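Here the complex is missing one protein chain, while the rest keep their positions.
Chain lettering (A and B) follows the sequence in which the chains are written, and residue indices restart at 1 in each chain.
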Amino acid sequence: MSTHGPIATHRTATGIPTGRLAVWWLLASEIFIFGGLIMCFLLFKFNNAPGFEDASMTSTAAGAFNTFVLLTSSLTIVLAHAASERGDTSASFRYIWFTIGGGLVFMLVKTYEYSTKILLGHTLTDNIFWSFYYTATGLHALHVFGGMVIMAIISFDVRKNYNLQRVELIGIYWHFVDIIWIFLFPILYIANF
Amino acid sequence: MVQQVETISHETEAHGTHHEMSFWEKYILSVDHKIIGLQYLFTGLFMAAIGGYFAYAFRMQLAFPGAEVPLFGYVDPAKFNMLVTNHGTIMIFWVAMPVLIAAFGNWMIPLMIGCDDMVFPRLNRLSYQIFLASALVLILSFFVEGGGFGGAWTSYPPLSAAAEYNLTNWGASLWLLAVALEIVAFLLGGINFITTTMNARAPGMGMMDIPIVIWMIDIAVILFMASVGPLIAGAVMLFFDQRLGTSFFLPSGGGDPLLWEHLFWFFGHPEVYVVLLPTMGIVAEIITVFSRKKLFGYRTILYTAFGTGGLSFIVWAHHQFVAGIDPRMANVFVVTTILISIPIAEMLFSYIATLYGGSIEFTTPMLWALSFLVSFLIGGVTGIYLGASALDVYFHDSYFVIAHFHYTFFPITIIGMFAAMTFWFPKMFGRMMDETLNKIHFWGTFIPFNGLFLPLFLVGMAGQHRRISDFTQYPDLASPDLQGIRIFATVSLLIMLLFQFVFIYNFFNSMFKGKKALMNPWRATTLEWTIPSPPPHGNFAEMPTVYRGPYEYSVPGHDEDYWPQHIPPKSNV
Partner (left out) sequence: MNEYLDLGLITSFVPAASSFAGDIDFLFDMITIIVGFWFIITLATLFYFIMRFRRREGVKAMYISGEKHSEKVWTHYPHYGVIAFDVVLIGFVIVVWVNVKQTLPANEDTIRAIGQQWSWSFVHTGKDGKLDTDDDVNTVNDLHVIKDKTYHFELQSRDVLHNFAIPAFRLRQDIIPGRTIKGWFKPTESGTFDLQCAEICGRGHSMMFAAITVHPDRQSYDGTMDAIRAGTYESHFELKRQLGPVPLPFTVSKKESTSPYAIELAKSF
């Protein structure tokens, strides 16, 4: 296997770097997936399916805290990107790990939420609202976790002054993860408050 | 052109020497788009054999109900359902998409736009590996307890959502998992296609100089990406219903079966254009080359392709006219469905106009391309019957639907596949196929194809419904005339299947013993014909520059009847 990438990787007839194009394309497809899921949720809700009054039982405080955590982590990844742009790899490395830390806090809060709800009997199969709650937040959490793993890998490259352009790309992805949460939070936590 | 990587260091090392690659590295783990294209092609052809075998088995049951099918065994009602379900699923997801989009897209995109590979070769390899896994999962589903899934390729709940209804507990979930993996594979593959086409074009190749097949494949990839998202959400929900006891689609738990139908068909309708557009592109390439004529109305064809793609998102409920949707909604979908025939008609008219004033040579690729136009015309006009909601009240879930979609899908998948293979075989393998055998195969496929599906319109008119294993049980459908039609159709299929061995022989024999092919045996203008057959690793020794569009044939004042894209303009033209 040859050890260099093809010339095609480095060309850009449009002026947009290929990595960035790829990430936007990926996000577009993810938007359709989450959009579809959220739309199904709304269809059930507005057709008065049973169980949707349970939205009052989700902990708005936990949800709000998580929103704050994710937004902050979006800030730190932007700072990481800015640092990598000016070549400050150690600062970039640190900010990436703050972002990962934010993701970790998010996951811990979610774990706490899930366990308290399950102990109260609100499992995945309790009613359609809870089925959606776990499916949507679960899918989202998987994306958070995936993002954390990729960020970790990128951070080690960055520390070696390698592939710095990828900080921006994972940043774009992380903003998307954040935005999905911004949509999930009101429909799962604020509605029926 | 901006080379973004100037200021930021990255992973590429200096162009070192290539070490000798083992068989494993060169063919199995390759990141070369040409090898990956072949992997998709051969996997797709293998799956086509399975899909065809299933069709053989169920058509034998239909013609001779209750008889033991040679080389298969008895087809009881459960097996019958499994056969028709997986025939449809395989043909769409594991034949049409991998062959038309992944195999020929992988091969032709870098070659036609003048670059050395896809932009993300390792992602390309990963896409194939996930695709292969999906095929293996599907095949596995046939061997688990309970057998393969039998709820039709549309997989409507509650049947598909609960093992107590479908009686194929693991078969249903493995089927769903296989489809999900295939979708992921193509979403990943699409990343490569779009970014490569947009960014890696040779200098001088503007958007309107791209061969139309590349545009068509890219539009198909966009349509796929935009339509499949909600279905993925639905598939997760269905999987949870099957395995975890949720009730997204089960009315007993507050769920709604109709929701799945909407999610499925919101994808399902654009999907047919996802597979149609690449074949339209392939046919365009062939008819321009073999009529020595510029494509008529390149821009028009491009805009109608976009128009068709956009409209395809608002027609989906014509699959649900009698499904229990609000009848008033049906009227909207009648309008949009009938209207979508218009851009397609425009495209077909443009293709026919391309033939006007041409110098037509009836090579095998051209025969396939022309037969596509004839067959797809039948498929298209019979769609009008079904888009008429009131008539669909009679034809829903009848053989008229089957005949219609085979007159669209078969030309798209099978004719398109043979057109592309016979056309690009010299480039891919460096040898020519035997033209006589090719022509025998063509007629031996095209005529029986019509013998198989044309009569099915008639049984559809008789009210014969779908997914039934034995019509002799229904007195109104058991008449000897109708059974005679069924037998005639099955015999046509048998003849068609036998002729495929001609192609298999020709394909493999020519690959090793065919006459060596020139670089440009068809005297075509696009960039893939400017490099050796087969192309070396890296494709182009020097990056080409493009000076004109891809269809400059029979240009007045020119000696040659074709003017390749990469030839610099002469001052004395």
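Worth pointing out:
One rule holds for everything that comes next: a contact is a pair of C-beta atoms (placed from the backbone, for glycine too) under 8 Å apart; a residue touches a chain by one contact, two chains touch by 3 or more.
Not measured: the values here are computed from a predicted model.
The hidden chain, counted over the whole complex, makes contact with B. Contact with the omitted chain, checked across B:169, B:300 or B:500, is made by B:300. If you put the hidden chain back, the residue from B:322, B:432, B:487 or B:567 that touches it is B:322. Among B:443, B:474 or B:505, only B:474 touches the chain left out of the display. Shown as candidates are B:169, B:341 or B:500; the residue that touches the absent chain is B:341. Chain B residues in contact with the hidden partner, per the touch definition given at the top, are 77-78, 80-81, 150-152, 156-159, 165-167, 251-252, 257-258, 291-300, 322-324, 327-328, 330-331, 334-335, 338-339, 341-342, 345-346, 348-350, 352-362, 370, 373-374, 377-378, 381-382, 384-385, 388-391, 393-394, 396-398, 458, 461-463, 465-470, 472-483, 553-556, 561.
Heads up, the rule we're going with is that only the chains that are shown with their structure count from here on.
Chain B meets chain A in the complex at residues 1-5, 8-16, 18, 21, 25, 29-31, 110, 115-121, 187, 190-191, 194-196, 198-201, 205, 225-234, 236-237, 240, 244-248, 253-256, 259, 263, 537-538, 543. Chain A makes touch with chain B in their complex at residues 1-18, 21-22, 25-26, 28-37, 39-40, 43-44, 47, 49-51, 124-125, 127-128, 131, 135, 139, 161-165.
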